[in-house]
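I'd like to ask some things about the structure below.
All protein chains but one are shown in place.
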């Protein structure tokens, strides 16, 4: 399609900023691949911290996964946890500092494979933290191996002929499991593939932080995301694939929301 | 109450044996405390093996827990697994010998605390094995510490003032979680506190073994049991306590049963 | 003089932890050290409101310790051999991130599930690094219930001083037995101030703090390694602890730590009564190791025996210290059996006569 | 001569495993060794119908290996440093239950998450026992992609011969680099017969088989330990592998294993060109260690340098072997940096001149 | 004396005196002996000749030491017993307190 | 030329040319430049002066390099901008193929 | 002075606590003391024991194989430990529940009908104190007064009313020890 060639003259000085990089997100280039959902997820988490004005009371726990370097970008105190142990580390932090806002940021391999035990018991104890779970159905950092959330027939570097239920089991809906636990206070599944979903996901993150004030249990926000590099797609395609293949299996929406009483009782 | 004193004369030779120690259970004294449910559980598992005539094709996996010495009593090939890893060990066995009958026998600490990750992923893969889960709401072997299944307010050596949900979390109904997984083929909760329950529990164990022929997924049999020693009760009391406190929270019954098709399709 | 009590080693250790101002304990039951967690759940929270949490596993415990230590808290965990093996990844992370904390291994017999009886089979694991990479734990080896208590605060102080994990390596017998113990005063938890590097929320006036052991660029990683090695050299220079008994006039020296050192002492007495001039060197810090003390002794003695409750582990460090100057033997029992002073005395007499002819 | 290929070390290892008649592989991805699992998922099942399973963690992997090995299967797992640390409990169990299996550590830089670059920082963990209790792994250290392939079958054969776990200790560079490799023939999986002790169902004609490492009675446990130690002595007697280059006329010897040995060889050439008679000893088995070879050389050389990609670990074994007969130095780089032959040559010249004056 | 339809034999040396069989018996036919076995437990014994062979006791016995016998209804014929467990028959059985015993 | 109601500034050196903003823009106002930045990516640029300041592009931008401006409705008054990001203004922007560019 | 003694019996017979009382008393008398329990799953079997060392000099090993005195409160313990008494040492046992009495002749064998006696004293719980009394009478490891002081220190207030009963039991044990005739 035709496009006008002259450079557009800008009018910044006549307008006000309605959307920009949050100050809590450091102004450094992120190492993520082009179009990777981690970037958006990072931004909305930091926007929440900024909007709630809790930068000074927040401690974040980075996982081992592509987001291992989250602390390079998030301008808050952070700890880098061993693979899968972020919620145990968060427990250590929160138990010693119940007044701080503590969150973990973990991938599907980290949270739902090697970290399954820690994840389940942290939520079962109702640790009063926020868990942000980035589900991209693959091991991104290590080069695209099967994740617990990899879909049936999805090809990965360790399921070269597609994931077979018979041998590799089923994609694990850990979020649904966690929603069953009494320790879970708020459980929701979101995505960042469209502007609308980004808005919703950010709302969920905001809730997750706010609810820590109530001290009523764990908030868990799954974010269905993409991995263009290891899915072998262009970013735009990858979001299409996400919509067509992941969302039907991992439907978006709240699985457990606090009752009015829960919230008023605070 | 009065009792006649003369010794009863027996008439064994005029009758036939209708119930006796199975030949698959070695004729050695068990190390369990008086009245401990492990003994009954051992017996019914071995009765099932005997009745199905699969002693030669069965490999059992013992846990770390009071039943660590199961292999002293069960007259079959057995492996002693690291604490919590019985289902991983069973996976190793079964994947190499899909034609064998493989089962694990695990306590609540073993299966639902340290072994949570292995348990969930083994069932999620639908490993074609039988898992026998002895839930006595306590760590028996190590002297009565809190288990994941310990009830709220239950006193243990690590909850001397009773389990408080706020600090120690909730009793974990792992069986309910596992029933959600597509890999689970048969999931049930039984007990061995009464003759009737023993009969039912044995039936469940029989099913668990039989279903392995179908190769359709994991069979999981929870057995709610007692720990007179660490509950600090006489065996008879302990069964009363079990009925009054455990069964209301851990209701008996099937959670997932194969459909007709499932079974005919074999 | 502080309060005198008759206590189990495990309980003395737990009581000392409360009094040293512990902020948090995370652990998982295992024989023969479950009394630590049990004692703390009874006593600690009520007295100092510190955190006591039974974790779902040792892997969770050590990572909870990581998180708590990262906030500058005075934190510890305890376990026994198999549980400590499960912690090796976490311990390596803690060493790499330079987090001060206290680890307690109440050593039982291995390998595998082994036995719950006392052993010194985890010496290598503790001092050479059971986890991956080049790191060191400061390892303290108590020989009495009194030291089980004393080394808790000492350990934490060392950990804070060097931002390094400290391990108390003891055994099932020391953990289970009762002896009299003099307890220190209760420290005020508030007193210790939170270190500047702790992740407790980035205040406006400072850069964000980051706790990590990841350094993806080789050059950067090497710098981190070199800094760690410098720190270790410093610890080797300052913190070696060793007890020498009758070494000045000794012709033969027993080297032993922990419970074995108590046996060794009895052996020494037996043999001195028989006119054999035996001395005892008891390494109290297993790392840093008293190579120099042993090396100096090697100048004037005829031989050494490393007495251990294992198949021969510390003996390698004794040999490294002696460096060929005289024969070094090893005697050990395994599987939870504690050697009797008499049997060891025979071994030494035998070795001693061989040396002399 | 077998088929010649240009392959990555990790892939050569995986291919060799298939050809050696592997029955099962259990593993979890980690850089720099994920190619092993990836290659196997592409190739193995289709060709030999063996089991390839991506486990949920390294802890699960090693315990799956335990279960499979307990049935007499030819089984292996592979990982890199942090993952190997997580396996320490399982490894100790496997050693205690005497289960033959193959473990591969593609060593990366530690401690902690560290770096994914090559390192030799896990020497201590591998040879002194990273897990609890008195046990030993037979440790093979390849230096070429060819050996990455060859040591797989050799390792399994050793494991079967002694009912002992065998570890291949290699590094990220050897795992990632491509060299030419000659591959052996495909072994028939059926050929290997199931050992008598395997738990595959108790047939009428024999007692039940039990795989365990638990021996609660001290006396019994000690007997087990003694039997293990006997076995280890036997392995030390029979299975030491070492390569010596130019040691006969050498005045100075470099001791190095794996990738470092390749650097060492280049250093040797450089220095020999400058007229310094340098030799190289390359331990191929890191346990059992070639103490004798080094000890003998110590009779006639002026000094040793232990060249490692770590802060100084194997150097302790070199010192134990030399036992004071001449100076022993260490040179190492860390964090994934491979020392250049030139820098090492300088170090030796420096040390050498010091020795001579 | 009640017509015998069932009977039990108890391996008293392995019995741990947990009493579970005693409470499980609908016929109230079992009780714990006042005497102890070598392990020091008051073992279970049949004290009323009213056993119906219902197997309840055997089902709940954690130590699997109770063998239950029953008259073979179908055939009506008396089937010889395979093997009798090592019940030491010569142990005197007294139940309840000394006094009762004296009565 | 359409009345300007919104505008964007893009930190093109951090842009990775993922194109997500381009497809997210309801006004079709964005496109990837034919030129590459120092990282080698074809960066996004505003190519039609039809921006409404809806912020969609900014919301989906993984690298948070889009700042969106809008005319302040309520006050109607033009609010001065806090700070302008390091947009290298002197980069010539051409879109599509050489030929088109020439047209 | 050095006394190495093992107390062995079923759990619930109070073997561990009698050992602790002895150790505590030794501490009051400014001796070196060490109390070492058996631990671990043997407890399942129901048996329990503890080794107590009271000494004037430093104590080396808490776990030892041969004893000055063995106190056995049931048959399995008697069978297991009678051979561990040092020649010339003492073997004290509760004769009430013993079927096979000890056979050694090179030691001082002291049968005490402790359980029976406890029933007579209408409190089975003090059986262990009767035996301890016998032990003190035979071995003089510590003074009875010290033991009573120890009890006052270790027993929670609400149990102090039991101390007189315990004292009687200790005394009675001493008498029985003197009256004891070994079944040879």
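Chains here go by letter, A, B, C, D, E, F and G, matching the order in which they are written, and residues are numbered from 1 within each.
As a convention for this text, a contact is a pair of C-beta atoms (placed from the backbone, for glycine too) under 8 Å apart; a residue touches a chain by one contact, two chains touch by 3 or more.
What you are looking at is a predicted structure, and each value in this text was computed from that prediction instead of being measured.
> Among D:179, D:220, D:244 or D:346, which residue is in contact with the omitted chain in the full complex?
Of the candidates D:179, D:220, D:244 or D:346, D:179 is in touch with the missing chain.
> Among A:141, A:179 or A:242, exactly one should touch the missing chain; which is it?
A:141
> Using the touch definition up top, pick the residue from D:13, D:116, D:137 or D:334 that touches the left-out chain.
D:116
> Just one of D:103, D:259, D:328 or D:351 touches the chain that is missing; which is it?
If we include the chain that is not displayed, D:259 is the one touching it.
> Which subunit D residues would touch the chain omitted from the figure, given the whole complex?
Its contact residues with the unshown chain are 4, 6, 31-32, 116-118, 172-173, 176-180, 259, 262-263, 265-266, 338, 340-341.
> For subunit F, which residues reach the chain that was dropped from this view?
Residues 36, 38-40 of subunit F touch the chain absent from view.
Here is the rule we go by: only the chains that are shown with their structure count from here on.
> Looking at contacts between chains, which pair has the highest count of C-beta pairs?
C-D
> From the centre of subunit G, which chain's CA centre is farthest?
Relative to subunit G, the chain with the farthest C-alpha centre is F.
> In angstrom, rounded to a whole number, how far apart do the mean CA points of subunit A and subunit F lie?
Distance between chain centres, rounded to whole Å: 27 Å.
> Report the inter-centroid distance (CA atoms only) between subunit B and subunit F in whole Å.
A distance of 64 Å separates the two centres.
> Just curious, how far off is subunit G from subunit C if you go by their C-alpha centres, in Å?
It comes to 35 Å between the two C-alpha centres.
> Which residues of subunit D are in contact with two or more other chains?
Correct list: 53, 56-57, 59, 82, 89, 93, 97, 112-113, 212-214, 216.
> Can you list the subunit E residues in contact with two or more other chains?
Residue numbers touching two or more other chains: 39.
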